[in-house]
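Of the protein chains in this complex, all but one are displayed in their positions.
Labels for the chains are A and B, by order of writing; each one numbers its residues from 1.
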Amino acid sequence: MGARRLLTAAASLVALVAGWEGYKWLGGRTDDKWPLTNVGLPISTDDLTMPPSADILGAFLDPVQRGGSESLAVFLLKAAWFTLREASVGFVLGTIIGLLLAALMLRSKIAERGVLPWVNISQTVPLIALAPIVVTWGRTNGWGDTFSVALIATYLTFFPVAVNALKGLQSPAAADIELMRSYAAGWRETLFKVRLPAARPYLFPAFKLAATLSVVGAIVGEISAGVRGGLGRAILDFAGRYSTGPAKVYAAVIAAGLLGLVAFGLVSAVERLVVRGPRTAEL
Amino acid sequence: MTSQSRLDAWWPPIAFGLVFLAGWEAIVRVFDIQEFLLPRPTSIVAALRTEWAGEVGPGRITNLREAGWETGKVAVLGLVLGVVLGALLAFITTRFRLLRESFTPLAVIANATPIVALAPIFNAWFGITGIASNVGVVVVVVFFPVFINVARGLVEVEPNQLELMRSYAATPGTILRQVRIPNALPFFTTALRLAAPLSVIAAIVAEYFGGPTNRLGPVITQNASFSRYDNAWAAIVVASGLGLALFAIALAIERAVNPGRAPIEAS
Partner (left out) sequence: MNAVQVRQCDMTFNAGAANQVQALKGIDLTVEGGEFVSLIGPSGCGKSTLLRLIGDLITPTAGNLEVFGKSAAQARIDRDYGMAFQQAGLFDWRKVAANIALPLELMGWSRSDRSARTAEMLQLVKLDEFGDHYPWELSGGMQQRVAIARALSFSPRLLLMDEPFGALDEMTREHMQSELLRIYEDLGTTIVFVTHSISEAVYLSSRVIVLSPRPGRIHSIIDVDLGHRSEGVRESAEFFKRTTEIRAALRAVEEAG
């Protein structure tokens, strides 16, 4: 089962590279126009705009700085680790806030009706705009820029956790809640013995989504806050120096995508360890 | 909904919102927090008023109304294109299972990649001037949730219904029309509801990487760099308002298309 997935993933990667190179080859033959027409192709196929895939792969092994000894791969690994630390803090904070909000909305119907719409709307505020403001706050209050980035990651994480935790906590059938009432069990006992276990199939997909979002938030935060050392900075720097090394930006973007996957995978691994019994359907 | 239940539904969020704003105003005044750290809601409202339709000139690059309009254009164009592409590809891959199984992991990976990373690449591909590059970012952001959800809707049909159609010797085309598409409609509207605010955010993110300055992104950054945080927040409010407006439209479409059905949960 897992082997099949791996195979199809590998096949899609091969298809992607084939498509990339195929498009470049076509553009090279038709001078960047649609075949048999004089209409220009949407993306120019020269090596500067679209570096050959071999170049992109090779860039990982090349030194990150001309004449330097550190390879791009190692550099990106360090940057990814930096970003992952910020993302993890953001993930933990966001999860805690999300769960607390869900518990609040569970306890009080009025709180649910009053707070849930705002929780839903919170994600329409463009985070990238708030980021520099959060960093300024952080600097006046004395906490480091990396913590500000973690806070920005928190903002993206709390939402799926809060919404899905609430749904999961409200999911038990009325009969199950009646059963607990027949045992004269209190709200807290019902929460721990019935609602929380019932919420598990809702919680883990939310955690997985939150994990990828925390990486996104960390990178967005790094870029708009100008924090050095992480993948966001790397992407920004390589983008600025695009003409001298176009392949590097692609490499950094690939690294960012892989980091998101790693975060997803870490939560999946935890899920496998923690959950016995019926599992959730895969996304 | 009766007017009583509508009132019941509306007063808690409005009450909470007002309490929150009042608390914000009070905290800033009482603790005498500097404007550059956290402006008062009242100053933000004032900034909104002055900046909304202000004279454009050397002192002010653009007013909020124009910036909102320009960003809105990018967002809506990207939204429509992304939705169309996502739905189209979902249709195509329904027919060919192998295609879907190989494409979906790519889609999931791409969805996990921060969109922020795409902007510089798109600038290299499509150039900084004009709207193509920014629209491209929005299209990519919108495309994947739409594709994933519509594909789910077209494929995850109840086996009973498929068996029934097969017993009628229905062709795949008929099954598509009579069963799969109606089944997929709620998934589509859910994805639309998600993608609408995302399109605005993606547009603004793309604007951070360069391009014309008469849009919301540059307005926010420039005001922030000159410490005019009240103006920056006013622009943020406009951006949120834009996202909300698109969200409301998506919601209306959802209600119109799926009368009486409970909304589907998105993947």
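To be clear about the criterion, contacts are C-beta pairs under 8 Å (C-beta built on N, C-alpha and C of every residue); 3 or more make two chains touch, one makes a residue touch a chain.
Everything numeric here is computed off the predicted structure, so don't read it as measured data.
Visitor: Specify the shown partners of the omitted chain in the complete complex.
Guide: Touched by the chain not displayed, across the whole complex: A.
Visitor: Just one of A:L57, A:I121, A:L179 or A:V270 touches the chain that is missing; which is it?
Guide: A:L179
Visitor: Of the residues listed, A:G22, A:G68, A:G144 or A:P197, which one is in contact with the missing chain?
Guide: A:P197
Visitor: Spell out the interface residues on chain A facing the chain that's missing from view.
Guide: Within chain A, the residues that touch the unshown chain are 173, 175-176, 178-185, 189, 193-194, 197-198, 200, 277-278.
Methods note: only the chains that are shown with their structure count from here on.
Visitor: For chain B, which residues count as touching chain A in their complex?
Guide: Residue positions touching the partner: 8-9, 12-13, 15-17, 20, 36-38, 101-103, 105-106, 108-118, 120-121, 123-126, 132, 197, 200-201, 204-205, 208-209, 217, 220-221, 224, 229, 232, 235-236, 239-240, 243-244, 247, 265, 267.
Visitor: Given the complex with chain B, which residues does chain A contribute to the contact?
Guide: Touching chain B from chain A are residues 5, 8-9, 11-13, 15-16, 42-44, 48-50, 110-111, 113-118, 121, 123-130, 132-133, 136-137, 140, 167, 212, 215-216, 219-220, 223-224, 232, 235-236, 238-239, 242, 246, 249-250, 252-253, 256-257, 260-261, 264, 283.
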